[in-house]
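Every protein chain except one is present and positioned as in the full complex.
Then we have chain A:
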Amino acid sequence: MEGNVKEKRPRFCVNDHVDILMEILKRLDGRSLCVSACVCRLWCTIARNDSLWEHLCFRHASPPPSSGVRPVIVALGGYKRLYMVCVRPVLSRLGRLRIAGDSDRDRRVWTRDGVQLSLSLFCVDYYERLGRLGGGGDASGGSSLMFLCKPVNV
């Protein structure tokens, strides 16, 4: 980012070029994206941009979900939450079952069924949060997606 630069060369700082930054961050996997959000405030703000997460969620989905999906997902909590709560665990667990060969778990192509399943689970998660916010639940209330959240003993 900064360095010993000669006077002749103009300094290049990627932080000045947010669109380039976004293009770079778009290609990261989930974990790296989260880590990058810890780098500095600017990166944190950018990483919050939901379109990054949207790209992350569905870039390997084939066929890609229709555009009508977006408002629903946004309403249910956004792509970042979708990724953290549903897509990441689903991909990693389904990925476990596939042939080894790909180290990067995000490279797996997943089908419409997988997408559908993730969305359904996401919706259930939203519904449960509704129940808890409505004063009915304790803070540590259960979640039906707990089976996704718990560490998997591989």
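Heads up, the rule we're going with is that contacts are C-beta pairs under 8 Å (C-beta built on N, C-alpha and C of every residue); 3 or more make two chains touch, one makes a residue touch a chain; residues count from 1.
Following the convention adopted for this analysis, contacts and distances are computed from a predicted model.
Novice: Can you pick, from "Histidine-containing phosphotransfer protein", "glutathione transferase", "Calcium and integrin binding family member 3" or "DELLA protein", the UniProt name of the chain not shown?
Specialist: The record for the missing subunit names the protein "DELLA protein".
Novice: Given the contact definition stated above, which residue among A:20, A:40 or A:72 touches the chain not shown here?
Specialist: Final answer for the missing-chain contact: A:72.
Novice: When the complex is taken as a whole, what residues of chain A touch the one chain not shown?
Specialist: Chain A touches the chain not shown through residues 65-66, 68-69, 71-72, 75-76, 89-90, 93-94, 97, 113-114, 116-117, 119-124, 126-127, 130-131, 134, 136, 142-144, 146-148, 150-153.
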